[in-house]
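Let's look at chain A:
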Amino acid sequence: MSPLLALLLFPLAAILAIIIGRFPARPTAGVAAGINLVISLGLIWNYPAAQGGYAYVMDYPWVAIQGLPSIRFHLGADGISLPLIFLTGIVTLAAIAISPANIRRSSEYYCYLLLMSLGAMGAFTSLDLFFFFIFHDFALIATFLLIGIWGSQNRQYASFQVTIYLMTGSLVLLTGFVALVMALPPAERTFDIVALQNYITGHPLSGSTQDIIFLFMLIGFGILVGLFPFHSWAPPGYASAPPAAAMLHAGILKKFAIYGMIRIAIPMLHDGFNTCLPLILALLAGNFLYAGFVTIAQKELPTMIGFSSIMHMGYLFLGVACWNTIGVTGAVILMVGHGLSAALLFGLSGEITNRSGENRFIELGGLAKRAPVLAVLFSFASMASMGVPGLANFAGEIMVFFGSFSAVPTSSLVMLGIPGAFIFFGMIAIYGTVMTAIFQLRALKNVFYGPMPARYQPQTAELGAGGEATLPFPGMTDTSALVEHGPYVLLIFASLVIGFMPFLMIHLVEPSVTLLPFIKT
Partner candidate 1 sequence: MEITLNHYLAVAAVLFVIGLMGVVMRRNLLIIYMSLEMMLQAANLTFVAFSRFNNHIDGQVFVFFVITVAAAEVSVGLALIVALYRLKRTTQVQDLTTLKF
Partner candidate 2 sequence: MNALFFWLFSGGMIVCALAVVLNRNAVASALCFTFAIVFMAGLFVMLSAFFLAAVQILVTAGAVMVLFLFIIMLLDLSAMEHIPRPKMWMGCSLVLALGFLLIVAKTLAGTPQGFVAQSSLRTPGQIHAARNEMETGDAITQSEVDQRDDTHRIGYLLFRTNTSNGRTSYVAPFEITSLLILVATIGVIVLCKQDERPRPKPREEITREAPPVEPKETSLKT
Partner candidate 3 sequence: MEQYYAWFLLLAPLAATIAILLNLHRKPDYAIFASVGSASVCFLVALAVASGAIPEPKPFEWIAFPGWNVDIGMIFDPLAKGMLLIVTGVGLLIHIYSIGYMASDPSRGRFFGGLSIFMFSMTGIVVSDNLIMLFIFWEGVGFSSYLLIGFWYERESAALAANKAFVCNRLADFGFMIGILTLWLVMGTVSVRPEVVAEGYRSSSLPWVGSILTPGEVETNHLPSIPNLHGVVPASALILTIMVLGLFSGCVGKSAMFPLHVWLPDAMEGPTPVSALIHAATMVAAGVYMLCRVYPLLQLSATGMFVIAFIGCFTAIFAALIAVQQNDIKRILAYSTLSQLGYMVMAVGCGGPDAAMFHLCTHAFFKALLFLAAGSVIHALHDEQDIWKMGGLYNKIPLTFVTFAIGMLALSGVPPFAGFFSKDYLLSAAYARSPIFYWVGVITAFLTAFYMTRLVVVAFFGPPRTHAAEHPHESPKVMTIPLVLLAVLSTIGGFIGIQSFFHGWFLDVMHAMIPNGVIAPAAESGIFLEMIIPGALVLLGIGSAVYLYWGKATDPLDIEILANKFYFDEFYDRSFVGGQQRAARFLNWIDSWILDGLIIRGSAYVTFGVGEILRLFQTGSLQGYAFLFSLGGILLIYFTLFAH
C-alpha cells in the first residue's frame, strides 16, 4: 500500500459520499481536497529529495494476458511528479473554494470537480502508461459536463469542441503508446513505465520507429497541451468553462502533456526526439509569437487569458526541449508556477465576470475603485503570469532561459545548419515576457484602472447620499471576507513561497531530473 493511493481514494470517497451518502457537497469536497493537499505536502516533506527516484511505490498486476503486454497498477512519485501532485492538491482546493456555494445542482458540480482532480492526481501518480492515460481521459468527460452544464455563453460549442479535440489528441496519444509498447519484442511488452524504460535504455528502438512514434506522441501531447497549431480548442473552451473547471484544466490537466513528454516521450524515444527537435522548436516559436500576437488582439478577458495560457506553454516546451537539468527543472517549476497563475487568472476572471456581468474590455474599467482587493489579487496574478520576480513563474522562466542558452545543439540542429537554435528560441522566449507584459498590463488597465465607463458613473448628484444602491456593478463591492478571497490568497502565497525560495523546489526536483535518461547537465 502506498500513501499515493490515499490521494486517489479520498476524492473517490468524497464522490461516493456525495452521491450515495447525500453528504453536503461543498464541505465534503472541500475536506477531501484539503486532506489531499495536506497529504501531498506530507509526501513532499517525506520524500528523500537528495537521491531522487521513485518513492511511495506500489505495484500490483492488473491485466495479464499471455502474449499481450501486461498492465500493472503501478503507483509512484518522484521529484518531478510530486510538485505536480502538490499543484493538483492546492488548485483543487482553491477551485472548490471559489465555487459558489449556491450553485445549481451542486452535488453533481462538486463531484465533477473532484473527478477532474482525481484524474489529474491519478495521471501524475501512475507509473503505467495505461493508467496514466485513462486517468487523464476520464477527467475529460468531467470537463465536458462541467463546461456544458455550468458554462457560460458559448458553452455548447465550446464543450463539444474541447471534448472532441482533446479526445482526438488522446486517441492519437494512445496510438503512440500502443505503438511504443508494440515496438518491443513480444516477451518484453508491458505498459509499465519503469519496466519499459529499463528495457529501452538497454535496447533502444530503431531510428525510424522512434521518429514515427515520437511524432504520434508529439501530436497527441501537443493537442492536449495546446501546442501551436493544435491550440484552437483552448480559448473558447476556457472562456466558456466555469472558472473552477478552467482552473483545474488549465492549471493541472494541461500539465499532463508536458509531464508525459518528460516522463515518457523524450526518455524513451530520444532519437525520435532529436529528429523532431527542429519541429518542436518551430512549433513552440509559434506558441510564443503567434499565440502572443493573437492574445494581444483579444477583446474579452477570458479569451485573452485562454490564449495567454497557450502562449505560456511555449516556455514549458522550450524547457523540456533543452533536455538539460536546468531547462527541465525550470519547466517543472514553471509548470507549478503556471498552474498557480493560470488558476488564479481564470478564477479571478470568473469572479470579475460573475460579479460585473461583463467580460469585454470595452465595457469594463476602473473596477479597482470598487473592488480593491480583487484588483490586488488580479495584479498579483498578472504579475505572476508576466514573470515578475518574487513569484514562481519567474523562477521557472529564468531557469528555462538559462537552460536554453546552455543547451547543447543536437545533431539534427547541426545538420540543419542552425546550431544556435536553442539560443535563438531562448531569445524568442525572452521576448515572450515582453508580449506577456503588453497584454497582461492592458488587461489590468482595461479592467481595473482608468475611468469607469461613462454609463457606470454613479449618479450620486441625483440620488444624494443614499445612492449606494445605484453604484455600478452592484456585485463588485468587496466583502473582504476570507472565504471569498482565501483561495486566491492561498495560491498567491504558494506562488510567492516558490518565487522567493526556488531552492526549495530545486532541491526537490533537480535530483530526480538528473536521473532522467539522456539528460545533460
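Brief remarks on what is shown
FYI, a contact is a pair of C-beta atoms (placed from the backbone, for glycine too) under 8 Å apart; a residue touches a chain by one contact, two chains touch by 3 or more; residues count from 1.
Selection rule: all candidates are chains of the complex that A comes from, given by their letters.
In this text, all values refer to a predicted model and were calculated from it rather than measured experimentally.
Of the numbered chains 1, 2 or 3, all belong to the complex, but just one touches chain A: 3. Across the complex, chain A meets candidate 3 through its residues 161, 164-165, 229, 232-233, 236, 290, 293-298, 325-326, 329, 366, 368-369, 376, 383, 386, 388-390, 394-395, 398-399, 401-402, 405-406, 408-409, 419-420, 423, 426-427, 430-431, 433-434, 437-438, 441-442, 445, 448-451, 502-503, 506, 510, 521.
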